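After this line comes chain A, so read on.
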Amino acid sequence: MNSKVHDMVKSEEYAVEMIDITKRFPGVLANDKVTIRIKKGEVHAIVGENGAGKSTLMNQLYGLYHPDSGEIRIFGEKKVFAGPRDAIKAGIGMVHQHFMLVDTLTVAENVVLGSEPNKGLNFDLQKARKEVRELSEKYGLYVDVDAKIEDIPVGMQQRVEIIKTLYRGANIIILDEPTAVLTPQEVEELFVIMRNLQNAGKTILFISHKLNEVMEISDRITVMRGGKVTAELITKETNEREIARAMVGRDVVLKLDKSPHSPKEVIFEVKDLWVKDNRHLDAVKGVTFNVRRGEIVGIAGVAGNGQTELVEAITGLRRVEKGQLIFEGKDVTNAHPRQLRDMGMTHIAEDRLKHALIKPFPAYYNAILGRHIKKPFARGVFLNHKEIKRYTMELMEEFDVRPRIIEHLGGNFSGGNQQKLVVGREIKAGPKFMVVAQPTRGLDVGAIEFIHRQILKMREHDVGILLISMELEEIFSLSDRILVMYEGQIMGEVKPQETTIEEVGLMMAGKRLEEIRGGKK
Partner candidate 1 sequence: MRVLEAILSIFINPQFYKIALTTATPLMFASLGGVFSEITGVVNIALEGIILMGAFTSVVFTYLTGNVWFGVLMAIVSGILLALLHAWGSIKWAGNQVVLGTAIILLSQGLTGFLMEPIFGQPGQTDFVGKIDEITIPGLVNVPFIGQIIGEISPFVYIAFGCVIFGWWLIFKTKLGLRMRAVGENPEAADTLGVNVFAIRYFGVIMSGVFASLAGVYLSVGEIGQFKELMSGGRGFIGLAAMIIGKWNPIGAMFASLFFGFFGAFSNQLQSLQQITVASNVKSLFDTIPFILTIVVVAGFVGKSRAPAADGVPYEKHD
Partner candidate 2 sequence: AIMVTDTGGLGDKSFNDGTWAGVQRAAKELGVEAKVIMSQEQSDYIPNLTKAAEEVSKEKDGGIVFAVGFMMQDALEKVAKQYPSVYFAGIDIEFGKELPNVINFLFKEQESAFLVGYVAAAMTRTGKVGFIGGIPIPPVERFRYGYEAGIKAYQDLHGKKITVIKGYTNEFSDPKKGKDLANSQFSQGADIIFAAAGACGNGVIEAAKERSEKLAGKGLDNIKKYALSGKALYYAIGVDVDQDYMAPGVVLTSAMKGVDTAGYYGVTWAFKGQFKGGLKTLGLKENGVRMSEMKYTKDIIDKLAPNVLKELEYLKGLIIEGKITVPDSEDALKAFTVKGVKLPK
């Protein structure tokens, strides 16, 4: 089907042309004479390392930033956007890397915001709901029009963002890393939607770090590095390895080889655990499992099936309603995070900005969070700044956190570097047991490779690791055992080498392992 569309735009008519775009931030040349042309009706992927300048480029196309120099043409016509309003008028819609949704408003309200239907003096909510529902049906974007954004899963939030662009009649849709927070199923759904949109004649700009996705959905690819375009590729004529090389400037190991390692004794046990979510509904319903030293136990599952609550309960951030948590033989049910940390548990939180990082703290304070009262960082009640700073530098070297400035504020690091800082901190704390949630969300291939290696190294040092990830690939390549969670329960336990993606997928959809395997027999 892709090729058919491709043929249709033989006319060489471009939907978007950005010519010689330069954009400079204080100290950073984010876009350096970037030229990029997007054909009408194509899915055009833009890839590149973290910080390569992709979002910056797109923000200029959407009128959020103004290029220092260069020209933007839409359907051949030169445009200067004073703000998003102009871009919207020109038929551009953008789904931002960080969603631009108003948490306290409903889906319908979010979609129509800024171009609301009216009935007399009143805002016509019924009409808004109807129109949103119609759009949702037309493109197969399922949403609950009356739910508040804060109550719906990210996958649905994503769809809301897309509906927002469609509602404004966008013909050119920018999707900035739309898949970073989606489950494989949701990614598949998104691709169906993207194809629907393409069939409806829309042009799509698609940014992603996941090369398999790019291969699957795009027609053409632009690769960026350090603010410049380094390659323009036709999807059918290239492969992942070539893209990765253009991105990183070297060969990237796309497959990890995991050395065999034999697990030791049990370090952490979860017994019949029950936990409630924020809305006081049962989120974890009687989960039991254990983790051994030197072993990675992966938990797979579609987001919102109780993984977050499970992690929070284990790490002391959420109350356990019923059941038991045992760490090295000691009952640690409802223990305070400090107690768990003292006993040797660390935690890479899934939401780094909310849980793992204090944005206004400099790197050297973020680097000791959780160990700030421990020697050598503290001497009595006083902080030992000299040691803290030395240690932070060491951490930043070791985990390649950039820029290598210990005074840099946590919030001012790029997402990838924030993640490296957090991972480094939690690993260097020398844990016995480590809870690792979504460790590579939003990272480029190079950074992912690096972090995966670190996790495997931990395993070799006999640390017990509980890994929670939406990325099935990540789960498969790292775990020794895989547990699948569905609606707060464990559907089954499998070894990666003895199962298939399909089998795990079925469990993620709610089938128990016994049913699947029993059925096969």
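Candidates were picked such that all candidates are chains of the complex that A comes from, given by their letters.
The rule we apply is simple: a residue touches a chain if its C-beta (ideal position, glycine included) is under 8 Å from a C-beta of that chain, and two chains touch if they have at least 3 such contacts; residues count from 1.
For clarity, every value in this text was computed on a predicted model and none was experimentally measured.
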Complex member touching chain A, one of 1 or 2: 1
Of chain A, residues touching candidate 1 in the complex: 62, 64-66, 83-85, 88, 94, 96, 100-105, 109-110, 113-116, 118, 121-123, 164
